[in-house]
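All remarks here apply to the structure that follows.
The other protein chains are all here in position, but one chain of the complex has been omitted.
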Amino acid sequence: MTDYAIAGRNLTMQFGTFRANDDITLAVPAGERRALIGPNGAGKSTLFNLLAGQLRPTSGTVTLLGRDVTRVPAHRRARLGLARTFQLTDLLDELTVRENVQLTLAAQSSAHRVFWRPLGSVGTLAAEADAVLAQWDLGDFGDRLVRELAYGQQRILEIALAMSRNPQVLLLDEPTAGLSPADARKLTGLVAALPRTITVVMIEHDMEVAFTLSDQVSVLQQGRVIAAGTPDEVATDNRVLEAYLGEAADA
Amino acid sequence: MLTWLTHSVNGLAYGSLLFLVASGLTITFGLMRTVNLAHGAFYLIGGYLAYDLATDGTDYWLALLAGVVAAAIGGMIVERAFLHRLAGRELPQIVLTLGVAYIIGDQILANYGGDPVAPPTPPGLEGPVTIGDWIFPKFRLVMIGVAIGLALVVGALLKYTPTGAKVRAAVDDEEIARAVGIRVPLVFLLVFGCGTGLAAFAGVWGGAFTSLAPESGFEVLLLALIVVVVGGLGSIGGALTAAFIVGLVDQYGKVWFPEWALFTLYASVAALLAVRPSGLFGKAVFR
Amino acid sequence: MQFDMAKVRAAAAAGAVLLLVAACGGKDPSAKGAPDGDSKATGSKGSVTVGLLNPATGPFAALGTDVNAGFEAYLKSKGGVLSGYAIKVAKADEGTDAAQGTTKARQLVEQDKAQIVIGLVNSAIAYAVAPYMEDTAKVPLLITVAGADGLTRKQNGNTFRLSYTSSQDSMPLGPYTCKDMGKQKAVVLGLDYSFGWEAAGGFARTYEDAGCQVVQEIYAPLGTQDWGPYVNQVKKDADVVYVVAPGQDGVRLLKAYRDFGVKLPIVAHGATVDETILATEGSSADGVISSLHYTPQIDSPQNKALLDAADKGGNQYLEDGWAAGMTLEAALATIDSDPTPDKIRAALAGVKIEAPRGPLSFDAYGQAVYPVYIRKVEEKDGKRVNSILTSVPNVSQFGTYDPATYLGFPGYEKLKGSWSK
Partner (left out) sequence: MRGLSTGRLTALAAGLAAVAGLVLLPFLTDSFYTFVATRMLLLGLFATAYNAVFGFGGMASLGHAAFYGIGGYSVGIGVTRWDWPPLVVLPVAIVLGAAAAAVFGIMCLRVRGIYLLLLTLALAQAIAGLAFYQTEWTGGDNGIPSISRDGLPSAVREGDGFYWLSLGVVAVCVALLWMYQRSPLGMSVVGVRESEARMSATGYRTGRLRIIAFTVSGAFAAVAGVMEVYLQGSVSTANMHWQISAEVLVFAILGGARHFLGPFLGAVMVTGLEVWVSTYTDRWMTVLGIVYIATALFLADGVLGRAGWAVRRAKDLRAGPAAAPAAAPKDRTELPAEAPA
């Protein structure tokens, strides 16, 4: 049981009459790369929100690093070692890139409680933040407002922020969505290069990316897991093909 | 026993007045999501104009109509000239309509003076009804019926007529509504005019109930806002129910603990909003 | 300090970013209006600047407008000259809160150099302005409407008041209701704020001291839209209902009272049925007996002069403004030259005039002593009026009580609710 870095068991999420997740079980061992795929509306993002704590399940449990966190709010899960990115880039748009990093770092220590000194002058925040920026090739953009960044840079910043907190579990919600092919390749490379001590769960629409990056793939449809296995197994699964062809026909 | 009947019916009658005021707001605010703090000012326009005409000898119903039409046109002017530029931006809407309310209130003060005036009670509705030992003002009784009738009519218009469908479509998704050929700006203009026209109607009737002064605009506005929010934005039935509840709570609050009257009303509204932000009948809000 | 003052001014003024001053519109005080008024008038003894501080906005705007109109009408009738002094009027808007009220009071005194300030409707603002006038400005204040009892409870103060204290005009009504009308049990129905408690208290004290009983007290919040819940609570076995609700509240109260068919006769504080709302109240006011220091029905040359000059018909606020003009004239008559605020203050204390309301003088606390009229609403020539039933001369803020005894009573806000016990 403790082998799983993050796991959801029998998760159901009901919105009014709509059941977004229906008895989903998903257990990801430590160090694994897991991709979640499935058509639009399959419940992938809802599942992410349940795992990260933005939503509380109607029923079912969530464990993080062996601990039951079903009732633990998002910010506490974050402190336990969970980091996530958002499907639609969700950064602090009106703050600078550097401030985004500094705030993320401040959450790791007592620095976030300081209320009398400027953010950049607290402890080693400034130096650490600059190191992160340099590491992710964002050094030139530190003073820019996030909303002024190119979209690809924003996606990279999201991952940089998530990684700056040294998470044990990283949830990536469509990291390459909306990126130009070049940016997507760059980002795929960055994710592939993440150390194996980190467990990564990602939602990914681009099959090629998903299959390249992942060890295991889970396929969701209409709120259920309809298939799971290695990329090769899933790629040949009839139900999966059907689900995707069905979506193609709809669109 | 009869006293309690009187209290209860009167609570409903007062609630009906609140609904008349709030009905326009449920449309402009609840449906269109346009915050109109000048709603009370249009209430004043209707009331003062009808008072002016009626005291000059104009037929009552004609005076009423003139007040409603004037406020509807005024509302449409404000919508066309200013508000439509601020679609979806609630804060500027608040500041703008507050400004409009200040101007209208101040101009009424300048033209009519600040002494209270009252449009006449509708002809035939003066005096009380007597049933056995029970005495109740006719006008107030009729007002309950008018409120319910108005709720039914507005609700049905929105639900079952093509115009209503257009309005809902325009509010739900402006892009798509445009795409299917609905003239969204026109729809918004007319709907806003209806909202301010209803405010004026409430001004004429409510003015006969409570009299009018330039300050009355804001007094009724706060109560109407409460009704709309408690009822749930955009729900006509909710607004009617909320109006009745607020009317009854207000009535019994005044009877049982008069010294806490203002506190009880606002504190209970605050408590409700804190727990159920979408009001009694509003749809749950997803975040 | 003096050595470099001029330099400091010059240097700082040249260099500073005077945002604050800029926001004031860079107004040059001397450019502003010399206080308006009849600029052509010249006085044989000089001139006096009068600050009129009454509301032009907010719920009391109508009252303020009437007071100003009354004062200006009197001034006009005298050609802009009172007792040999040309009167310059500086007008300011009292507004709706103390912040604005004191700002404008300061503007009148410090910029317009008013030698006396006349006005104030809102008691909360009067409470804020009066100490400034007395301690800082040292300019006399003549209050024309604000009613709070406490404003004129200090001897040798700087504050004078022509209008009633909230309880003053009610006091003659107590014995009248009990003895003359023979109504033994009264219900008090009034507004739940200081004016309401004080007015009701003045009635209740004198009524009970005359040997009758207040059997029930009902107070409704200021701005009550619907009086239905309150009028329905009135005990049916009482003999009379005492009502105090000025302005819009009075309109609503009387209408609800009649609509719900309550049959008990009404006695009222005069402000409940004064001429500013009587027409709007219409038939619902018929038969109401009330007490006030004024009614346009007074038959005297002084009142006729007022009614002739005011195109709107008389009311208590016009009379307050008019009487303020007469008071100032009487005070100035005793000053030969150089009417400083100190001289005006001293002169005011001794003023005795024959106002439209009747003989008027000030007590040792600066509060006017005057006749109070018991009036009844009747229809006359198609118009409702407050006809005089009788009058009580020389009513002071202490009624028939000894000032020292009266001042020892607890405040009416503490007594509210205890009359019926």
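A, B and C label the chains in the order they appear, each numbered from 1.
FYI, a contact is a pair of C-beta atoms (placed from the backbone, for glycine too) under 8 Å apart; a residue touches a chain by one contact, two chains touch by 3 or more.
The model shown is predicted, which means the values in this text are computed figures rather than measured ones.
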Which chains here would be touched by the one that got left out? A, B, C
Consider the whole complex, including the chain that is not shown, and state which of C:Thr102, C:Gln168 or C:Asn232 touches that chain. C:Thr102
Positions on chain A where the hidden chain makes contact: 52-54, 73-76, 78-79, 83-84, 86, 88-95, 99, 102-104, 106-108, 111-119, 122, 125, 140, 147-153, 161, 165, 177-180
What chain B residues would touch the chain not displayed? 35, 82, 85-86, 89-96, 98-103, 105-107, 110, 218, 222, 225-226, 229, 259-263, 265-267, 269-270, 273-275, 277-278, 287
Note that chain C touches the chain not displayed via residues 5, 8-9, 12-13, 15-21, 23-25, 27, 29, 32, 56-57, 92-93, 95-100, 102-104, 106-107, 110-111, 123-124, 127-128, 130-132, 136, 148, 150, 192-194, 221-222, 413-414
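In the analysis below, only the chains that are shown with their structure count from here on.
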Kindly work out which chain lies most centrally, taking the average of its C-alpha atoms as its position. B
Where is the C-beta contact count highest, in terms of which two chains? B-C
Taking the mean of the C-alpha atoms as each chain's centre, how many Å separate chain A from chain B? 48
Euclidean distance of C-alpha centroids - chain B vs chain C, Å: 36
For chain C, which residues are shared contacts with two or more other chains? none
Residues of chain A that contact two or more other chains, please. none
Interface residues, chain C side, partner chain B - complex: 57-63, 65, 192, 218-221, 223-226, 228-230, 232-233, 247-248, 251-252, 255-256, 259-261, 276-277, 280
Touching chain C in the complex, chain B uses residues 3, 6-7, 10-11, 13-14, 17, 106, 109, 113-118, 127-128, 130, 135-137, 139-140, 209-211, 213-216, 219-220, 223, 250-251, 254-255, 258-259, 261-262
